[in-house]
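Note that this complex is displayed minus one protein chain, with the remaining chains in position.
Let's turn to chain A:
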């Protein structure tokens, strides 16, 4: 056995270790990459469909369209995928792959905003992707509107909000409250506020643009408010054109 205390041995050991571990991880990452990308793609389709009410929910819990069916369902219900860039609206069948986080960081003229038009039971749904900040990390989601700017459904997700508190934005009892709220007050854009103490915990008033907040998750709730208001607002002029 070589003298393991020698400096040269230490350096050689470190170099070999880094090479071995590095190539092992690179190999794992690149061989699993296709499967991971595929999963992420399915997830996006599931989320978009979820927002327009295509899901397999059973009471109280969130259940997406199964991954083996999602591709077909997505093709069936999403009739148009649009990209808004520089004031022009164009069709793009891979609009759902656009990374909204990167687009929002770009300059207005280079920004591509995806918009999905779905149809279910003869009714049109306009599904807008959203991206924002929660308490710890990113939050994102999709919101489906009908032609009167009434919310038909939402889906929220998050990267690392507090379990049991902020993480509950992806629970049914929070997301379901958004359905039926209006994002326009008359002709002015109003958005939806996640509000504390609006004396409406069961969310029976649908015309106030307010949704009851989650206890103990003030900052995540404010993040949801800000996310809805900042992203959806970008689409309003185009939705008016589309009409819609």
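Operating definition for what follows: a residue touches a chain if its C-beta (ideal position, glycine included) is under 8 Å from a C-beta of that chain, and two chains touch if they have at least 3 such contacts; residues count from 1.
Heads up, the rule we're going with is that contacts and distances are computed from a predicted model.
**Student:** Name the chain not shown, per its UniProt record: "Putative iron export permease protein FetB", "ABC transporter ATP-binding protein", "Na(+)-translocating NADH-quinone reductase subunit D" or "TldD/PmbA family protein"?
**Tutor:** The chain we cannot see is, by its UniProt record, "Na(+)-translocating NADH-quinone reductase subunit D".
**Student:** Looking at A:36, A:72, A:97 or A:185, which makes contact with the chain not pictured?
**Tutor:** Of all options in A:36, A:72, A:97 or A:185, contact with the hidden chain holds for A:36.
**Student:** If the missing chain were put back, which residues of chain A would it touch?
**Tutor:** Residues 1, 4-5, 9-10, 13-14, 17-18, 21, 24-25, 28-29, 32, 35-36, 39, 43, 60-61, 157, 159-160, 162-165, 173, 202, 215-216 of chain A touch the chain that is not shown.
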